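Moving on to subunit A:
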Amino acid sequence: MTNLILPRGISRRGLLQGAAAIGAAGLILPAGARSAMAQAKKGGVFRIGLGHGSSTDSYDPGLWEQLYVQTFAAARVNYLVEIAADGTLVPELAESWSSADGITWAFAIRQGVTFHSGKTMTPDDVVASLNHHRGDASTSAVKPFFDPVTDIKVDGQNVIVTLNAPNADFPYLMSDYHIPVLPSADGKIDPNTSDGTGGYIVESYEPGVQATMNRNPNYWKADRAHFDQIIMLTILDPAARLNALMTGEVDLIDQVDPASISLLESRGVSRIISVSGNAHYVFPMDARAAPFNDNNVRLALKYAFDRQELVDKILAGHGSVSNDNPIGPANRYFHAEMEAKTYDPDKAKFHLKEAGLDTLEVTLSAANAAFSGAVDAAVLMSEKAAAAGITITVDRVPDDGYWDNVWMKKPFCASYWGGRPVEDQMFTTAYAAGAAWNESFWDNARFNELLVAARSELDDTKRREMYHEMQQLVSFEGSTIIPMYNNYVMAVANNVGTPEKISANWNLDGFRCVERWWFA
Partner candidate 1 sequence: MDKQVLLTIKGLQIEGRSGDAWHKIVKGVDLTLHKGEVLGLIGESGAGKSTLGLAAMGFARDGCRISGGTIDFDGINLRTAPEADRRALRGKRIAYVAQSAAASFNPAHKLIDQYCEGPVIHGVMSREKAEADAVELYRRMRLPNPEEIGFRYPHQVSGGQLQRAMTAMAMACRPDLIIFDEPTTALDVTTQIEVLAAIRDIVRQFGTAAIYITHDLAVVAQMADRIKVLLRGDEVEEADTRTMLAAPREDYTRSLWAVRSFARAEQAPASGTPVVSVRNVTAGYGAVDILKDISFDIHARRTVAVVGESGSGKSTAARVITGLLPPRRGEILMGGKPLPASFKARSRDELRQCQMIYQMADTALNPKLRLRELIGRPAEMYLGLKGRALEDRIRELLALIELEPDKYIDRLPSELSGGQKQRIGIARALAAEPALIICDEVTSALDQIVQEGILKLLDRLQSELNLAYMFITHDLATVKSIADEVVVMQQGVVVERGPKSDLFANPREDYTNLLLSSVPEMDPDWLTRLLAARGGNA
Partner candidate 2 sequence: MTDIWRMIARRLLLGLLTLFVISLVIFGATELLPGDLARELLGQSATEETLAALREQLGLNDPAPVRYWNWLTGVLQGDFGVSMATQKPISELVGARLGNTLFLALYAAALSVPLSLLLGVLAALWRNSIFDRASNAMALTSISFPEFFVAYILVLFLAQTGIFPSMVRITAATTFGDRIYMAFLPALTLTLVVTAHMMRMTRAAIINLLASPYIEMARLKGMSPLRVVLRHAVPNALAPIINVVALNLAYLITGVVVVEVVFVYPGLGQLMVDAVTNRDIAVVQAIALIFAAAYVLLNLIADVLSTITNPRLMHRR
């Protein structure tokens, strides 16, 4: 995992040295000085402008699905466990967890934590919070996580979760943003509550417009939540977000338009934070449908476009090439030694011939709802593929209804994945045969076999080998084109202090910029 902080004009090395020197001398930081290494200061109103948020957003955690509500939640609530900036799993409301067999998991719940309402957080609250996502009546998006769960019960200060099969990575799932701990009454949580155990208390919230939160004076984490107040704004228009940042009306924006990055940097009022992680953009092909049912056709397409060009032009360099591998460099078992695929029209032609074809005509459906720049990426692929005798017709479809009408309906379309902290979760979700979100409808017997075996394999070396083989399978036999890993690109005002390491798990420091960052 890399963490690129790209301050304007000053090289990263120089910056680190300078900041360290000041720190060592014990001097008071001059105003405006880089503060990456400085101690977090308290205070200030942190204003965030995000390109997400809708008037239909709700408090119900089962329905959270985009960055605004995710970050809004990270400020208000806590989870059982937390993915630290370095990608490791660390305790949050669960002080520790353990399992002998991977089937029965015990989470020791922290004591002395109170909700904003003053109520003390108990294991019962945890059980109720988890149960919100279970059962036939549940409308939660993470209901599938709980399908293998046969029982959840309280045992003293512990919460015991029982699975129907071993899963070595189960605690990782509990870090998912959908599963906060909320106050309960009679074994049920109120899904529409704004209450939580988090660092900020909601003062006002208008969905799709703005939220104002004040620091929780009784927050149980002493070294977190540095701002006095957080204001979160929905600013859907990319230019409006840039303007807001440049005119000093917000301190942090997400989704910086790649085209504007260099221009923004040259203004000097802000700096770009670009975090590479496991998030990746994909073009799934329906492996059941001709011509994609022939692996040679899929390979031909994989060699028929320029991955580096996509990284340069779609991501403006803020990302890296992927070798059709959903497992990213930030994952534990990333397979870095696979044979790299480059733009090679001859190779593409060769594979076409293998498939018994001279030319190929396919339609690629894309909308920027899949990922920002999806349509442009498709256009670039189409341009390059022509040299290999492949005609890709780009069908731009409406953003509205994209996931309903196009994704997993059209044989060749665009999609994205936020990346998952563990390999099993990524593969199980999107590549296992019959999985609900197996967007390419790929069904590989060897892969399916390895997936089950790896899940309960406790020997790390063997596990690594298994995952490497699976990545090899997905890359060279899979039905998903994965051209690139996209960085999380955000821009902050110069006076915003950030830790040296910023989480690659999700955007905005794993949503936790609200409690991890500060004003210098």
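Selection rule: all candidates are chains of the complex that A comes from, given by their letters.
In this section, contacts are C-beta pairs under 8 Å (C-beta built on N, C-alpha and C of every residue); 3 or more make two chains touch, one makes a residue touch a chain; residues count from 1.
Given the structure is predicted, the values throughout are model-derived calculations rather than measurements.
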Worksheet item: Which single candidate from 1 or 2 touches subunit A in this complex?
Response: 2
Worksheet item: Touching candidate 2 in the complex: which residues of subunit A?
Response: 54-58, 62-63, 65-66, 136-144, 192, 204, 206-210, 212, 233-237, 239-240, 243-244, 246-247, 249, 400-401, 403-405, 407, 415, 436-437
